[in-house]
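Following this message is one structure expressed as structure tokens.
Missing here: one protein chain of the complex. Every other protein chain is in place.
And then chain A:
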């Protein structure tokens, strides 16, 4: 006779939803990490390498997508969670759109052999640096979820995370001014550039700027956890 446990006690325990969220964020972050080398290859006009890095980003993005899908399927509304279920689902979707932006950038560079206009280089590097900074900050925030859970999203840990969130906000503001400058620079030189290229440069700048906007959204989502 096969003896099974007659009490549903063990069924009470579900794996923490924060683990897949963190795993997802790590993948998203890896996507972003490929963007500086991607543009560096573009500076050098090494289109072989551009393709290599772009493919890597697309691969990582689809891995992140799989985690997102699996996560959504394992979140029935009968779960007792320490945070709002909707906020959690929105958080992973915000994280996912960061990876989507990285993928869009990779695709533009896959389809078109672009050239970086010289006047743009200096300020573009600034933008890349800022984007990396804000991505690291967003990832660090998500890594704090375990600690937040341990103390019930209150106390010292809450203050620490609130400060980290303000940091992300400041970075985002900073990036906005960089984007303003890069667009001004592009405008000043657009007469001398190929018009179609200019259109795509505006698009690339917006996509890069989108990453910091989404990183700020991730931070704002986390703020909702703290204010429950």
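Here, a contact is a pair of C-beta atoms (placed from the backbone, for glycine too) under 8 Å apart; a residue touches a chain by one contact, two chains touch by 3 or more; residues count from 1.
Simple rule for what comes next: contacts and distances are computed from a predicted model.
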item	value
Protein that the absent chain corresponds to, by UniProt name, given "SufD-like iron-sulfur cluster assembly protein", "Aldehyde dehydrogenase family protein", "Phosphate transporter" or "Ferredoxin--NADP reductase"	"Phosphate transporter"
Residue among A:33, A:89 or A:149 that touches the chain left out of view	A:149
Touching residue (missing chain; options A:10, A:73 or A:196)	A:10
Residue ranges of chain A at the interface with the undisplayed chain	1-19, 76, 78-83, 146-147, 149-157
